[in-house]
Every structure is written in C-alpha cells, then in structure tokens.
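Structure first, then comments.
Below is a slice of the complex: some chains, not all, each in place.
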Amino acid sequence: MQPKIQFGVDYYPEHWPEERWDQDFAMMAEMGIDVVRLAEFSWFKLEPADGQYDFGWLDKVLDLAAAHGIRAVLGTPTAAPPAWLIAQHPDIQPVDREGRTHYFGGRHHDCQSNPIYRDYIGRFVRAYAQHFGKNPTVVGWQVDNELGNSHGDLCYCRYCQRHFQKWLRAKYDTIENLNENWGTAFWSQGYQDFSQIQAPKMTASGDNPSALLDWQQCHSDLINDFHAFQAQIIRQYSPGRFITHNMMGFSPVVCYYDLGEQLDFASQDQYPTGHFLADQTSFRGAQCAAELDFIRSVKQQSFWVMEQQTTITGWEYMGRLPKPGQIPLWSMQSVAHGADAIVYFRWRSSALGTEQFWHGILPHSGIPGRAYREIRAFIHQTKPLLREINGTTPRAKVGIVFSYPQDYALNIQPQHPDMAYTQTLMTYYGALYRRNVAVDFIRDTADFSQYDLVIAPLQYLMTSALADRYAAYVQGGGQLVLTMRTGVKHPNNLCMTDAALPGKTLSQVLGLTVPEYDCLRDVDVVVDWAGQSFTGTHWADLIAPTTATPLATYGSEFYDGTPAITQNRFGAGTAYYVGTELTDALADQFVGQLPAVAAETITAPPRVEITHRDSATKRYYFVLNHTGETQTVPIPAAWTPYFSEAQPGQIAPYHYQVFTEAIHS
Amino acid sequence: MQPKIQFGVDYYPEHWPEERWDQDFAMMAEMGIDVVRLAEFSWFKLEPADGQYDFGWLDKVLDLAAAHGIRAVLGTPTAAPPAWLIAQHPDIQPVDREGRTHYFGGRHHDCQSNPIYRDYIGRFVRAYAQHFGKNPTVVGWQVDNELGNSHGDLCYCRYCQRHFQKWLRAKYDTIENLNENWGTAFWSQGYQDFSQIQAPKMTASGDNPSALLDWQQCHSDLINDFHAFQAQIIRQYSPGRFITHNMMGFSPVVCYYDLGEQLDFASQDQYPTGHFLADQTSFRGAQCAAELDFIRSVKQQSFWVMEQQTTITGWEYMGRLPKPGQIPLWSMQSVAHGADAIVYFRWRSSALGTEQFWHGILPHSGIPGRAYREIRAFIHQTKPLLREINGTTPRAKVGIVFSYPQDYALNIQPQHPDMAYTQTLMTYYGALYRRNVAVDFIRDTADFSQYDLVIAPLQYLMTSALADRYAAYVQGGGQLVLTMRTGVKHPNNLCMTDAALPGKTLSQVLGLTVPEYDCLRDVDVVVDWAGQSFTGTHWADLIAPTTATPLATYGSEFYDGTPAITQNRFGAGTAYYVGTELTDALADQFVGQLPAVAAETITAPPRVEITHRDSATKRYYFVLNHTGETQTVPIPAAWTPYFSEAQPGQIAPYHYQVFTEAIHS
C-alpha cells in the first residue's frame, strides 16, 4: 500500500523543546526513516481548553518532517482525554467490576460507551481531521491506541449497563428469548425485562457464563463501534489516506477480525522481551512469531509493525536489555512474517511520565548509542529488500483456527486452572515453529480447503454448520486435528445435550465419543506412543473409539491403556483427535508425523527459525539465529544469498541471513 | 424418620423440557430412587412477577413423581431472590467488609437482615407452604440452601449494622457493660451509645477481637433466625413433614448445633474430591469421615446426605474424575458414619449456568454412563441394608469437643499463620481414624461421662463452669486431653488475668502451668519420646510441671529437655496436656498410647477404614478400601459377611465389605 515507506519511528515532539525538532528529523532522515507516527496521546496539546484548538505546533512538526522527506501517520488522542474534560464530566472515568472508579492520572481513564464523551470525541476528531486530513505529509491514521488494552473489560458504569441492555435487546428481541439463551432457569435468574439486567459486576457467588460471554462480545462490538465512529469522520475528511491500528497479538478483548474489516491494513506492537512478564528468561521466539503470523492473518495480507521494541523497556520495573544483534534480528523476524514497514518505538526515551523507562532509539541524553547504530545499519542494509518484497506473504499449507468466541468462553471457564486457549494453540504452533513450517491463523469461517492441514484446538463452542464444514473438509481429503473440549457448548455458552461429546457429526468424522473426562489437577498423565513414553497435562479425555484407531494411549491413571490420541479415515481425509494437553516432546511427536507437516519441514538447529515470503517469481527465505552462538544451517543449492555473505549458512549469534529461490509455477 | 426412603436425587425439572420429565422419573424409579429434592433455587419460576405465583409446573412434577412412586423434599428458594425483586429493592444486595456491593448474577445476592426482603420471603413461603404443604408426595422441607455458605460473614450493610446494634443491646443491656466486655479502654474505642457502633468493616489498622467475636455470633444467630422465620411458616402449613437442612461439615459460619435444634434431622452435602481445593491429590478419607461424624453429632442421631457427589465437579475449573468404585465407596462411607439416606447431586448435569461442570449421574447428553451404572448397582445391592440399619449410629467411646465460639475466636486470631481450629482437631481425629476408633464430636456442654476419653483441643475461651466440668470428668475417672492455648480468654475474647495459663482449676487438673510460649514461625521443634524423635509444629508451650509427669520432651530450641506432652493423675482419672501441634507420626504415638484408644483400636492397612453402626442386637462393620489395590484385612471369626463375598477380608480396589456381629448385652 505504501511501497515507499519501510521504516518509521514513533515520535513525540511535544515532549521536547521545539528547538530540538529539526535536529531530530535530520537524524531520522540520515538514518533512513520514512515516516513518523504522531500525536496519538496529545489531546491536551491540541485542545488545551474546551473547544479551543491549537493545531499550530503540529503543523510545524509536519512541515519540518516534510522538509526532511519524512511523512506522517496521525493518531487520534482518545486514549487520553484531558483533565478539563474529566473535571467537567467525572463520570467519563471508568468503573470496574468491583464498583471502583479508576481515575485520571494515567491513560484510558474513560468509558467508551459514555455518550457525552462521544460528543467531545466527535467534535475533536472532526476538527482534527478537517485540519490535517489533506496535508500531503499525512499518509495515514491510527484511531486511539491499542484498543482493548487495559480497557476492554474494564467499564461497568451505568452507561455501559444501558449499552449492554440495548445490545441485548437488539440481539434477542424478547426477554423470553434472552432467558432461554442465558439459561436463567438456573439459580432463578430469569428477567421480566431488559431493564433489569445489570452489567455483570462482582456477585456474591458465581456467575452466569452465558451472560459473561455476551458481555465480552458486547464489549468487542462496542470497541469496534468506537473505532468506526472515528474512522468514518476521518474517511470523510482525509480521502486517500489509510487507516490502520496498532494491535497487540492475541490480546483477548477486541475481535481483531472485525476491527480488521475497518482497516486498510493491520499493524502490530511488537515487544519481544515481553516487558510485563515476570519471566524474562524463557525463549519467546515462537510466541513472537505466532503473534506476527496472527496479525498477518487478521486480513490475510502483509502488515506494519507500528511499535517495534528498540531496547530495554518497562514502567516501574524494567525487563532485560536486548543483546547485540537482537534488535535487528527481531526487526527481521517481523519482516520475515509479513511486515512491510517497521516503525520503532520510540525515537528518544521519554523524560516524562509513566514510560520514562520504556526506552527509545536514543537514550534520555539524546546521544546515539548501540540501539541507534544497530537500527541504522539494519535500515541501510535492508531497505532495498523491504521495497522488493512489499506486499508479499508466506504461502502456508497449515492453518490453525483462532476464534475469539472460543477464547472468551474459555477465559470465562478455563476448565483447568492452567489451561488457556492461546496457550493450547501455542503447543501446536510451537511444534510447527520448531520444524519451520509456515502457519496461517484462520477464522472458523475460512475456506479450509486452501490448507493441507487444519488444526482446530478447543472447538468448545460448536454449531452444526461448523461441524458440517469440518466434516466436508475431511471428506474432501483434508487433514484435521481436533482436541478435548470440542463440541461442549452452543454459541450461547449453554451445554450441548443432544449427543455424547464431541457431538453427532464430529463423532462420525473422528470415529469416537468421549463419555468421560479427567481434569488433571496437580498431576500429569503418561502417554505411550510406539514404545516411547510422553507426558500429557491438564486434561484427559476418556475416549471410546468407534472407527478411530489409537496413535497413542494413556500409560497411567485408571484409564491406562485407553486411547489418548487417535486418527480416523473419513472420506478422502483423516481426522485426528487429541484428548490431552500436549507437552513439547509429545507435540513434536504428534505434529511431526502428520503428512502435511512432514512435507513442509525444514530442519535447523534449535532456536534457529526459518520462514519465507513469496513474490510471484521468488521465495525469500529468512534464517534467524535466536541463540548466542554461531549456528550452522545446511543451505540448499537452489538458495541464493540475498546479501553478500562470507559463509552462507554460518549464522552469527543473534544474526540472520536471507536467501532467494526461484519459484517454478 | 423416613424408613422407606433410602436413596434420592437432587432434581431440577425446570432446567429441562417438560416432555423429558416422565422419562427422567421412569429412569429414577428403575434405578431405585425413592425421593427427589426440588425447587430450592426456583423462586422466579414460582413467582415470575411480584405477587403472581405459578405453582402449576411443580404440581405436575409432583404428580409425575407420585405416579412413579417417588416422593419429594421441597426447598424454599430464598438463596436466589429474583431479578424483579432486586430491581425494586437493590439494597437487598449484600455489602462486604470493604464496603463493596455484591450484585445479582450468581446466588446469595441478598442480605438476611433486610426487613423488606423478609417481608417478601414471608409472603412467598406462606403461599408456597399453603399450596404444597399437604400434598401427600411432599414428605419434607429444606429451608434455603447451605445456610452460611458464601454469605454468613458477608453483609455489612446498614441493615446489618442496625441489626448488630440491636443484638448487642439485647446482650449487654448498657453501653458501659459493652465497653467493659469489648475492652474498649484499649485504643480509645469506648462508645457512649449503641447507635455509635458500626458493622466491623475494614479499619485503618487492627480490629477489636471482642467486637469481631460478637459479630460472628450475631451472624450465626441471624442465620438461625432467618431459618426459624421460614421453618415456623412451614410447620404451620405442612404438618407431619420433616424439616432438614443441607449442612457443609465444619463450615465456620453458622452454629449447626443451634440450627440442629430446629430440625427433625440433619443433612450433609458430601463432596469427597473437595472441589474447590487447589490440592486434589492428597488423601481426604479422614476429612470426609470427620465431617460425616460431625453432622451425625449435630443432633447425636443418624442423618441424611442431601447432596452426595456423583462424579467430576467444578465451576470454572473442575476437580478430579472419581475412579471406578469410588462413588459407591463414598456413598458407603456416608452410610458407615450414620447416613440413613443418600441423595445424589444431581440427576443430570446442568446445561445452564454456573454449575455446568458440577456433573450429575447422567452427563449432559442424558446417556447413562459409568456413574449411572455404579450408582444403580449400589442402590440395588444396598437398599435392604439401609432399611435394616435405619436410625442406628456408631457407639463411640471417644468424644472430641467441637465448639463454634472457639472456631470463631481462633479464626479472628489464629495465633500462628498456619494454625486453625478444625485442622488441630483433625490431627487428633486423623490418628483415631488410622486406628479405626469411633468418634463423636461433642459440644462442651455435653455429658462427658458418656465417654472414656474426651479430647478438647484449643480450649482457648474458658469459663470457670467449663473448667469445673473438665475437672469433675477427670476426677470421676475420665481421660482428658487438653492442649496449648487453653484458658487464654474469657468468652468475651478478653484475656484471663487472674492466674497463669491454663487457669487455676485446669492447672490443678493438669498438674502444670504454662508461663511462656513460642510461636514456631518458619521452624519446627523436635519432640523426643522414649528415645524416638518426632516433630512438633506451629506452637510450643513452655511447661512448668507441678505434679504432671512428662510423656515427651522438646529436643531443640532453648527449652530443649523440658516437657512437651504431659500426663497427670487427678482423682480417678488422667489429664493429658499437649504443648505443641502434633504432626501425624507424633499424633499416632500420643493417641495410640491412650488406654481408651488402645482398647478400641482395629488394625487395618493404611487407607482402609473400618467403622460400625449398632442396632439393638447387631453391630454392622463397614470395611472401606480407599486404595487402588486389593487389601487384605483380618476378619474376626465372629464377623459374618452381610453380602455374599467370595473372599471375606479381601477388599477389591475402591470397594467395601460389610459384616455383622451379634451384640451381647
């Protein structure tokens, strides 16, 4: 979409003296920066008093950028409404599940359903878009910031309650219908009228899982509507500019598929050290790769990284300092999974506020250091490559189904304290990653037939339409992996009652039923596979095969000897069922023997990642060494080094090599 | 009381289509089910709008039950007031110690002191009891559900505050008297008037332990009053029916002794996997046995199990799946400790609401599986036995004092972070359980002389009357065990100041004083007993014997060599004092050498439990194998197998055998 933009920085000129701006832009230009993202938290600077706009400083910034050949993405600053607005309308501040207001003083101190707040946003965004919308330096927009972050499930105020009632009325039409779909016969929870329904605040004991699932979906819709409200204004006043959004991987709040439909392309905020994780030492390469693959999958197209980590990050605490080479390596990993542009967060470490230690390319002192040098060298080396591969993506033969309703429902009832939807997905993704097999994440409405193998873990909520689509896929020759906790519920989060698990259709596809299950609290289960012993964890389905044959059997507990993992020929395809949560070795064993995987596997040393992007004529291979030692990778003869390499296949620590291979179509 | 009722199920016809009901009852009847518990959470279905009753559906259910020869226990649905009531009177919703309201959406979203709520309850229960009270299918009633569960210490609203003031006025008459009994001279807490007293909400720092103890007792009284209010209406309109209540073992909220006085018999909700425990792997046989013994002890008579676990349970998370045989085994354990009837929870796994994974006899699909088969076989085999032993109980020679005020007071000030009243009791109970010695739990007002041995741990609150009763018991030949933290306080939770611990009378009985004590934070103490080394934990009294002789001495810390456990002849009896918390091996050593225990001991392999019930002429022995292996138990010649057994004394995994022995009186 923007073939001339490959590199950018997130820039906050309002944090620095105006006299510094020109020097900053000059340094950026010299570095190879094409674009800056601006102003996504600057409401007070832009509207310092109710209805009084001050756009002059930003005009100057854009002029200076233009003078240095740099273009701009503008953010709408609605993640940080100013103090004057909160002082006039304190009930814009959000209320949590426990009934506590969260106050001004950080960010996201707002309620996205508040109608007064909407009015203020509408007025501001209109003026803002009118003023800047046709400025030639402005190439695109970002609405708000990381929608869903620290906010999506936060607000339980009276406006949100009213909004929820309205949403439910639209969905269910009659209260009888809602009562039916929420199973309110349980615990006397029936309503006579939509007006009796509260936001699902803290109860005395227990919650209604159907109500909570609607609450999650209502909030996702609300946030999408919040985005649409602004996007529509921007589209009106800023024609020909793109709108994107900085997403956060598998963040469990907003349905990014829905959000993606509003966008020209998706973007990702990519922080490989996992800043807020207590554990800063585990290898996160697969997690990073998966999040990039997912953001590419949101629109099934290449994307931007809108915030790429540049060095040490943190708020009150910091994470680890990246090692020499890791910043370029992580940048290249983003590219390798489909990023067309890398925008670094941030230009210079902020001297102000909460994020003083969320460091930028330049340290507080402004003196260029290692981060600057590494990024500059990376930009200079790779910009031609990025231009060349702009818009390309990998060609994946394996699809993993990622579905928001499943994620919502399993967050509400995780079944086992240590089970989580995305973690279960990662057990499969991880095994594919270790074999360098390209993966698309797909909606459950996708055309499965594009893939040789579809892995759909935890298909907890099920419809007959979806079951039929899975059946048709296998019937037509597909390889399908399903797992425990499939077919448990209707989409309204009420349990299926008409057949044994996993439901009539899928029982036929899989050749089995699941009459019982064990929740492995404080214990693992042995899984025997062809004389080898593995470990299953968290869950064990007791499987009664009809036509399925066991691939692996349990080796402990009273169901010792019964099937743990099965396969079943169905039509022209094969359906696999996995009754337990896979540990890594077991996942490697299972995934490795799937025919579609075996065909795609590229062998490399541990923590060396190989991925590709395909143009019409060429495949680009990215070989990424995530270890601190030089690694040797056998390079096929048909692969040509893209950069000049002294020793192709000898990858220095935290370094990468790129190869091309002709595609014979 | 109900000799023709031995087995039941908790049934929720309102969760299922009416067309299914007849099939359900037919299946129940075939299985041997005698009774269903109904409607204890169905207020909305019975009063769908303010003052409009719909009893018709429940009439139909009762007719169908009758047609299949099944009778009914009706619950009052006051644990789940409907949305229309909450919408009209939102301050029925309870307020917690932090001042937060807990909202509609689960259950127990109510305040038991709210007078408006009481009016609604009175009106409903009157109509309900009038309508169903004389229906011949209805044999009994349950008021509310698990009173005290998630509710007892919850509400701190203004109604509860007013109620507390009233309760205190009745107890203390004058504010000066309250000031004296609450020790308000400390920290300037004196009141001029009862109206100044708040519910003991979150303070800035520290609480008044005397105030908290009254709060706990006030709440127990309130809940008993809440029960009495309903029970009185039921007795008026439903003559000849029993009232029971589903209790929860050692739940620390409501005084079950007081509640028991309102009941025809007690009932227990028995969930051996301990559903909400993080630890799902430890052996809980002794805990299960103790809770059953305690419920029998509430009224010192046989009882019902109103909810017996049938299979895997949980809310958001599940516990472990019972192993083959465990469900009948646990049922038999309930019988073995005095249950006359077993009501299984629940007939069929609910498709709706919070408890979707609190599974029933039938899975969601309704297809009978292992739980169904095991329970059906158990009912068919054991119903004649249950009829025969109806109303019998064990004859215990050991009594353990269980006292609610001690439990309340030690929850308020546990002394050591890991000390808890019921856990300390369990150290003694556990040792008796491992020797298959029958135990009654008794109030401290019980006739001690019925027992050869009375164990009274943590007699923290003491009166001279109680001290005198203990003295008289030993004087008269009894064996008495007392422990650390005895005689510390008056019943008003103020410390004793007139003598060294454990107080004048008990010092004489025990032949010692306790001038100092050590709280074993982060450390255990060695206890030496006749050359063997054991471990004491949590606490160490420094004992100054007068006439007592040491049984065991400390073997570490600066009091190395001083007495840890003593005995003292007093009159015709013996008084033991235990200065530390016993670990299992030390408890086995101590309890095993008590004469009254030695006489009652029946030796069996670990985790094989033997208990008995006595009719006028016969003792029934229940031998329960809680292990996964076949166990061999030596069977005395005088024991006759009740069921035909291929190999009496060879007990299959998770299985049981029953024997009888003639009683020669």
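Just so it is clear, A and B label the chains in written order, and each chain counts residues from 1 on its own.
Going forward, a residue touches a chain if its C-beta (ideal position, glycine included) is under 8 Å from a C-beta of that chain, and two chains touch if they have at least 3 such contacts.
Computed from a predicted structure; not experimentally measured.
The copy number for the entire complex in this file, given 2 shown chains of one sequence, is 3.
Quick note on the criterion: only the chains that are shown with their structure count from here on.
Remark: chain A residues 98-100, 183-192, 195-198, 200-211, 412-417, 494-501, 515-523, 542, 558 touch chain B in the complex.
Per the touch definition, chain B reaches chain A in the complex via residues 12, 14-15, 41-45, 48-49, 77, 80-84, 86-87, 93-94, 100-110, 149-151, 154, 278-281, 311-312, 314-321, 323-324, 349-357, 363-367, 369-370, 628.
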